[in-house]
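One protein chain is absent from this view; the other protein chains keep their places.
Naming follows writing order (A and B), and every chain is counted from residue 1.
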Amino acid sequence: MAQSEPAESSRPCQDEGHQGDTADASPDRGWRGIREELRGRRYLDLSKDTQFSSAWLLLGLFLSLAGLLLQSGFLRATAATLFVVAAFGWTWNSLSLFGLHYRRSFSETRAFLGETIELTLEVSNRKLLPVTWLQITDIFPASLPVDEETVRLNRSSNLGEFTTFWSLGVFQRLKRRFTVRCIQRGFHSYGPAVLSTGDGFGMFDRKGTLGDRQRLIVYPRLYTIAELGLPAKDPFGGRDSREHLFEDPLRTAGVRAWEPADGLKRIHWKATARYQQMLSRAYLPSTAPQVLLVLNVATFPRHWLGHIPELMERAISVAGSLAAQCVELRLPVGLVANGFLPGSDQPLRLLPGRSPDQLVHILELLAAVTAFATKPIEELLLSEAPRLPWGSTLLVVTAIAHVELLATLLELQGAGRKVVLFTLAERPPERALPGITVYHLPHLVDDIILPQAMQDAETISGQVHRWKPGLQPEARPETKSDAAG
Amino acid sequence: MLLVDRRYALVNFCLAGMEMAWFLPFWLLIFSPSQPPWLSYMVLLAAQLAWIVLLDLLNRTQLAHPAFDLAALGLMILTSLLAVGLSLFQGRTADQAGGEIWQSLQSALDFSKGFPPGLALLVANLFLWQRATNATSRELSFFSVGVSFRLGLLLLIASAGLFTRLRGGNLLPLLWVYVGMGLTAIAVARINEKAAGAQSAGKPLPARRLLQLLLAVGVTAGCAALLSHLYSPAGLSSLFERLSPLWALLRPVIDFALWLLVVILTPILAGFESLLRGLLSGYQAELQPVPAPEELRLPSQLDFASRIPEWVWAALLRGAIALAIVIGVLLLIALLFAGLEKTRRASRQAEAEEESLELMSAGGGILTRGLRAWGGALRRMRSFELSRGLLAAISVENIYANLCRLARLRGYGRRPSQPPDDYLPTLAQAFAGQEAALARITAAYMRVHYGDHPVDAVELAQVREDYRAVRRVFSDQGPS
Partner (left out) sequence: MNFTEFAQTVQSNVGQVIIGKAETTELLLAALLVEGHVLLEDVPGIGKTTLAKAVARSLDCSFARIQFTPDLLPGDITGINFFNQKHQEFEFRPGPAFSQLLLADEINRATPRTQSALLEAMQEHQATVDGQTYAMPRPFLVLATQNPIELEGTFPLPEAQLDRFLMQVTLGYPSETDEEQILLRYQQNDPLAELGPVVTTAQVLEMQQRAREIHVNPDVRRYIVQLTRSTREHPAVDLGVSPRGTLALFKAGQALAALRGRDYVIPSDVQFLCPPVLTHRIHISPQVRLRGRTPAQVIAEIVASVAVPVVE
């Protein structure tokens, strides 16, 4: 349900539009038509969508004069009719947007990829005048289709337009329901809506804009633990910290002699009483069982090589699924990614936490993350890792397992960090990664057809490495044809 | 079919009516109106609609090229013969009519006695056929209907203006008919066009909304008719005289301008009028039935309208009036039934809602609710004992219950989850001006029902008086 309720976005229409065509018409348009007609050339203004023009009033005046001169009641009555119809049309048009309410609401404002939600459009006319015609053009995301309806793509604005037609009687309210299929991840914006209406006689028209916007968030698809192929117990490996840098004041390992730096609460009073000397508690090392998801949005080692959207989507889904698993295991989980949110130029970053809304925040970020990588993933890892408390686990999710990334992972592992790699690359890492748990998930991308070039070769640092099954990679100098290909 | 498809039937009908409206004065200019103009109009409109139906049916036969043309030609000949025969040669036998029609066709180009009636009927039939052909292929967009309206209005002005100038008479009703039909056609065309451009439900305009549209058209035409009575030189003069200071300044200018126009235009208009009179006088004719040859002299030679006995006309008129009354009564009954059905449906829905709410609140069926009510009564007896206090408590609760019922009848029902104090502002809306009384009743009810406090005689009297005051408001204004 839309929170603008009038959430859910029910607001009276603000008239921002023109009234008929006269406000927009150039001053001499009517005369130009007459001049063109006199020259024998047809002049039809096909953009004109209303009946009224200055000719109505001119004709009325002419008929009034003729009627007075010729003492013809019929001509005078015709003149009066023209004036009355124009006046009624103008008044009706002026009041057409008054008391008109448009409301857009969703059955859900968040959905997962592949789900459908119900969209309800409601229009109410709260006045004594009927609204014989009302056309509402609402901005819808072009990427989310509406069942049995068409969302037209406006090529100039690149926005989807959903046009509906309504005809309302006096104090009438109408409702229509549509089904939206959530087939693309992201933050999808609905609105604003432009309402076009006018008088029933087609004399004038006017437009009004409702600036309310609503948001529909489509989360990435989540895989189950079975689909990911993770072990049910300790999927991220056991925790064992041998470092003694940080102590846990709640876990006492023993006693030691009191030192001047020890606070009052560190003193072990019972031991002190027993041994008649000041003794302090010795604490066990402290570890923070935190998990940080590190997502690589790049699908090629070099960004100029291109981008495979579907591959990135799968990687995002894996990251989201892992976050859900962590939340289920009650682990504090955070997220960093080298992609960024629309409108920002900073990499995505959410500190680990275990609040009930943490998974919601992570999925929202994953729903919004774009494909453009702000920096290589290895740089991101090196910048983020030092900020983490000791004992944190790094879950690296990537569609490609290139050499630089693997080298960085090894470096982090050597420094004492716990690292788990989830790769969707076509082949598992060729080099050994001691101390790092690697999950190779090609079954998640089996249905994606990768570009032929990347199935045969990978260009790194100017050397082309040809990968063939069973053979060691051999480097050869880059040739012109390779660079061109 | 053009006149059956609900989306376009009304537009086609109105366009046909508009065309006949501007054609009629031209027809009457040639043939003086021995019958009332409205009758001529009805005949022309019926003929036009008949042609539209015939051509539509012909189109649907999907005949190939020569056969189609032959069929159209055959229709034209047949209808022309019918028109000539019915108008000019009534009461003849077939071979007599055939002979006389042949003679009439031979003298079709003989203008010595004025415009030949037979030729006029042929031309009119041709015109009707042409308009019907146009109707079967015309575009019913808002733009084209609008153009038809504007052009037709100009033609109507020209034709009716000329007719009233040259023949006298009043064709104002024709103007109202034209305006009414024109505005209706435009409005419906507008709706259809906008609906086609958007994702509408695809259904034709419902009857209720169509009635509202027709009401708007009727009000517009009615106001135009009213204003036209005031839009006379005397009326305008008296209006301007109300703006006396400004009128005093402008009058000389306007008078001079009018005088100038009169001086310049009068000779031109007078010359044009005399030219037209001259043209038409030579060709004016009366569309009367041709007298029978002598050997077949009919008892009396009457004009077209008076050949038919008076009692037939009277019977037809009475029949038409009776039919109109019957249709009106049937419509009223249908509306009444529709209204009753709607009320019944609403009350059924309300009952269903109440049932579901009862289930939600009571958490059980009738038996449980009954036991609960019995338990409540026992509890009340324990709280107040068998005394006046008990009766007073029951009175207060009943008063509040009735209050809620009256408010519900006025459309201000209480939501099941709405407590009495929260419901008070809604009650104040239902019974305007009784805020203090309603507050007292609500407070007393809450003290009795939730606090188990007894109500003394003074307070009970006050509550009763407050309730009577509210009831008076309800009686005065009635349920909504």
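The rule is short, and it goes like this: a contact is a pair of C-beta atoms (placed from the backbone, for glycine too) under 8 Å apart; a residue touches a chain by one contact, two chains touch by 3 or more.
Just so we're clear, the structure is a prediction, and the values are computed from it rather than from any experiment.
Although it is not drawn, the missing chain touches A, B when the whole complex is taken into account.
When the omitted chain is restored, the residue from A:E108, A:E227 or A:E426 that touches it is A:E108. For the options B:P233, B:G370 or B:P416, the residue in contact with the chain missing from this view is B:P416.
Touching the missing chain, out of B:L121, B:L172 or B:C404, is residue B:C404.
Counting over the whole complex, subunit B has residues 357, 360-361, 363, 376, 379, 397, 400-401, 404-405, 414-422, 446-447, 449-453 touching the chain that is not drawn. Where subunit A meets the omitted chain, the residues involved are 108-112, 217, 219, 249-250, 264-265, 267, 269-270, 272-273, 288, 290, 327, 332, 334, 351-360, 363, 389.
Everything below uses one rule, namely that only the chains that are shown with their structure count from here on.
Subunit A and subunit B have centres, each the mean of its CA atoms, that are 51 Å apart. Those residues of subunit A lying in contact with subunit B across their complex are 49, 51, 63-66, 68-70, 72-81, 83-85, 88, 92, 130, 132-133, 135-136, 149-150, 162-170, 176, 200-202. Note for the complex: subunit B touches subunit A at residues 142, 146, 149-150, 153, 156-157, 160-161, 164-165, 170-172, 175, 179, 183, 186-187, 189-191, 194-195, 197-201, 205, 208-209, 212-213, 216-217, 219-221, 223-225, 227-228, 231-233, 258, 261-262, 265-266, 269.
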